[in-house]
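What follows is subunit A.
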Amino acid sequence: MIAAAIRAMLLRDLRLLWRKRGDALQPVLFALLVVVLFALGIDTHSGAMAQAAPAVIWLAALLSGLLALDALFRGDAEDGSLEQWLLSPQPLAVLVAVRVFTHWMTTALPIILVSPLLGELLHLPHAQLPMLVASLLLGTPLLSLIGAVVAALTVGIRRAGALLALIALPLYVPVLVFGAGSVVAAAQGLDASGALLILAAMLALSLVVAPVVAAIALRIGWR
Partner candidate 1 sequence: MNYHGYVIAAYAIFVLAILWDWLAPKLQIARARREAKLRGRRDAARKGEARS
Partner candidate 2 sequence: MHPLVRWFHQLGSPPYFDRFAARWAPWCHGIGVAVMAVALWLALFRVPADYQQGDAFRILYVHVPMAWMSMAVYLGMAIYAAIALVWRIKLAEILAMACAPIGALYTAVTLATGSIWGKPMWGTWWDWDPRLTTELLLLFLYLGVIGLYAAIEDRRQAARAAGFLAVVGVVLLPIIKFSVTWWNSLHQGSTISLTGPSHMDASMQLPLWLMVAGIHVWFVGALLARARADNLRREAGKSWITETA
């Protein structure tokens, strides 16, 4: 029964993704543009760019996820699908989890895939790249999960864009600190496995908790 629901949601999201495959490029293009704009604004030969690279790439991933966050539930809210979820006998948290998963796949995963390119653009030392990718792999799902709670709370507000950002960003701080921090630590020759472990622990915890919290928030936030 619940397996059927998960299957139906997954299939639905994948089909929608395929029909709108042009939209899936938007987050990664946005991240690219942030990186390019930063590179254009800084003195590229000073070495500061390479030092700032992990922060900027993380910032780009975070901001582009933030921009996409509004679409996590809004489309489903506006056409009434969300009401069907709320009325479904299936546990809402599971549906939310599936939705967050496909959302992460379409917004964050493409950015992770191009992160070597982003690193190259900012002259990130090659040695730091594995750390960057690992931290993004652990960190961006966390961002999506935390973001889901915020998106759920604001789903009833018509133009939530900036408010969403304001609410989400403080909650994103720990992820950013450990994520970008791990790369910085690795760059300084320190041991960064601690940061990655903490990220992994937070991820494990939120995988369980965040969908439940987001489900409660959805019931509060929708009308």
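How were these picked? Simply put, all candidates are chains of the complex that A comes from, given by their letters.
The criterion applied here is as follows: a contact is a pair of C-beta atoms (placed from the backbone, for glycine too) under 8 Å apart; a residue touches a chain by one contact, two chains touch by 3 or more; residues count from 1.
The shown structure was predicted, so the numbers you read here are calculated from the model rather than taken from an experiment.
This complex places subunit A in touch with one candidate out of 1 or 2, and it is 2.
In the complex of the two chains, the subunit A residues touching candidate 2 come out as 149, 153-154, 156-157, 160, 163, 166-167, 169-171, 173-174, 177-178, 181, 184-185, 188, 190, 195, 198, 202, 213, 216-217, 220-221, 223.
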